[in-house]
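Okay, so here's the structure we're looking at.
What you see is the complex with one protein chain gone and the rest in place.
Let's look at chain A:
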Amino acid sequence: MAEDRSLPPRASIPSADNSVWADVSPLLQAACQDLQEGELIHGDNFNLFAAMSALEIMDPKMDSGIACTYYSLDEAIENGVAPVPISADKTTDVRCMIDIMDHLLACEATWHKGHSLAQTVYSCLYLLRPERTSSHALLHSYCKVIRATCKAILSVVSEARTHEEEDLFTMAYGLPLSGNGDEKCLSMLNAVEETISRQLRACKASSSKRRVSEDVEPLQNNPDLEEGYCKALLCRLRFRKHFYHLLMSMKRPQGRGLELARKHIASCISEIDYIRKSSEFLRANAHGMSEQNIDNTTASGCQPIGFDASLNCRLSAPTPPRSIKILSLEKALEYFMKLLQDLDVICSYSLDPSLEAALLFVIKFQKSQPDLVARAHLQLLLVQDGKLYGRDPMFSMITRAAGLPEVTENHDIQKNEFMVQLGQLVINLLKILCTNAAWQRRKLGKMLQDWRVTYVQLEMAFKGEFAEASKTSNNKKICFKIYQHILAWVEEQTYWIAFRFLNLGFELELYSVHDYCMVYWYIYVVLIKLAEKKHLRMAMSSDSAKKKTKKKRDSFKDGEMDYQIPAAVLFLQSQIYLAEGLSMMFAALRNERRIVPLQSPFNTEHEIFIQQFELLQKACVPDHISYVTFKESTMHANFSTLAICDHFKEAQKIAKEVKSSFANDPDTMAELRRVEQVAERNSIALNVCRAGALDPKLKTFFTFCHHPFYATAIVKRS
């Protein structure tokens, strides 16, 4: 290429004392021509694998320097990208200020959804030089509270960090998260809010023709717009104030700020409503610069002043630039409504000192699919300083869950290394359950082996301790009981984890239709074990309670009470029948060739079984279960036999019977209703399949419209 000689030469890096710059381009070119095809010259430590993370200059997908507006913050500021004041005209200044507020909110929501702070919130150049805005009280106070809010949320997410989901979220290289005095952001915000409140009162007094009681300088110059602009600013400022207060309240240890947090949540929701209502006014006064577009990040529809996403992109570029689409203002408000609702659920939780209650609460909370910020808050509420809610020691929670009396909570046995290990496993379980479903499933699968190993170690410690039958002391008896109860509980908990691991596979869409038979079969065998262990644990607790009662009633000499199967175990029993029914139905469909089996040229059903249940098999969950067991159970299934011993009818019957026991538990009631519905419909489908055995036009489909992971069968003529 011919060089353009008319261009002035670029300033080069000056030569140092003992060195002189020399152009080696011709030398490089000559050297490259001598290379063989595919040859690389590199240092001894160079490796291609590490080089895969390299960026490539001039590639639009990788080079963040391409198509830039400015090369530096100073250059952008000099060119008036982020002026202070925003406009010399006060009315325009206020309108643009509101646009900045709205766009920042949209950026904040986009950040929470998993993009980088640098390319979202901190694409606002006003945030990058804290001192620059000090002459503009409104802008300055707003920037302060934004920085403080980002810092607070970063702190929560970083502290709750369990996996790489947060990596991008918490990246904040060199961004000014704290300006001077940001910790006093609320007092400054309050001052600004007070000023605007007075301005609003003044213009209302003025509009009603009454004399102005105080001399208040108006917000801007157009009296007709004063009320609208004051209100639009106030609701945005108040949202900021209450949101920050909310974060600070939830930060208080042991959940002491939850009640106050709920008040701030209600206030935030109220202000969001006002923000929405201000849109019509703002759009009407956009002077034709507004675009009617569903992707608008501002209520007015105008492009905000002072933002440049490419600037930080360049400054913090160890990764390729992501093409980020900032959420619209409407989507951002929806996000914050969802976040506030999720945080309200957390703040409404009773902090029940019960491990079972905490686990159930997390599972229920996750059903609403909360985002990262809400999940992080829940995790920090549940586990602080290795204690439940930062208050209840994990060992005492375990003893309670295992059905042991309260006197055992402070027993010395908790210092046993395997008990300590068990406590840590429980903490990890709580944390993992607060993560996103994909990560949760992976970690639950892996932790099964840890739970199994801990069980075996506790069992060995138990046997070792009580091998010496000669000593019988009172403390020995207590230790014996503690070990017995905790061992039973650990096994139950292990199968509970396995059950959740398998269910999450449906939520994550990991199973194909061809896998359903083996998956429901495995759920069936896991549930049998879970019911068995729960029954054992509850029976032991019942025995302990009975002995207590008996001592008080010695004089009556009651006969042994009839023992009833606990409702919780019956609930599991109905699910056992449902899972077995589904497994056998799929097996019958395959055996009678009504569904086409998967025909891979490379492997068989056996390999798929191995892969699907690898983590459970490694953990011996359950023991002695294998592909062979699965084949033996299902290879003879057919519709004639299934209709005779209808598992679905059994499931439906038990679900119906056990309902009265859960009258005070709406969640379990709802679950039982769902189980009943699936069982009823599947029983009908089963009979249709049997009756229509010779009709090739009958097709069976499966849907999850009644239950998230127990499929409903639908038989249709095609």
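Criterion: a residue touches a chain if its C-beta (ideal position, glycine included) is under 8 Å from a C-beta of that chain, and two chains touch if they have at least 3 such contacts; residues count from 1.
The rule we apply is simple: contacts and distances are computed from a predicted model.
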Absent chain [UniProt protein name; select from "3-methyl-2-oxobutanoate dehydrogenase (2-methylpropanoyl-transferring)", "tRNA methyltransferase 10 homolog C", "NADH-ubiquinone oxidoreductase chain 5" or "N-acetyltransferase domain-containing protein"]: "N-acetyltransferase domain-containing protein"
Touching residue (missing chain; options A:Asn79, A:Ser368 or A:Thr604): A:Thr604
Hidden-chain contact residue, picked from the options A:Ala205, A:Ala461, A:Leu510 or A:Ile528: A:Leu510
Full-complex contact with the absent chain, from A:Asp59, A:Asp273, A:Asp543 or A:Glu657: A:Asp59
Listed residues A:Gln612, A:Thr634, A:Gln652 or A:Asn682, member touching the removed chain: A:Gln612
Absent chain, residues of chain A that touch it: 37-38, 40, 48-49, 51-52, 54-56, 59, 61-62, 113-115, 165, 320, 322-323, 436-439, 441-442, 508-512, 515, 598, 600-604, 606-608, 610-612
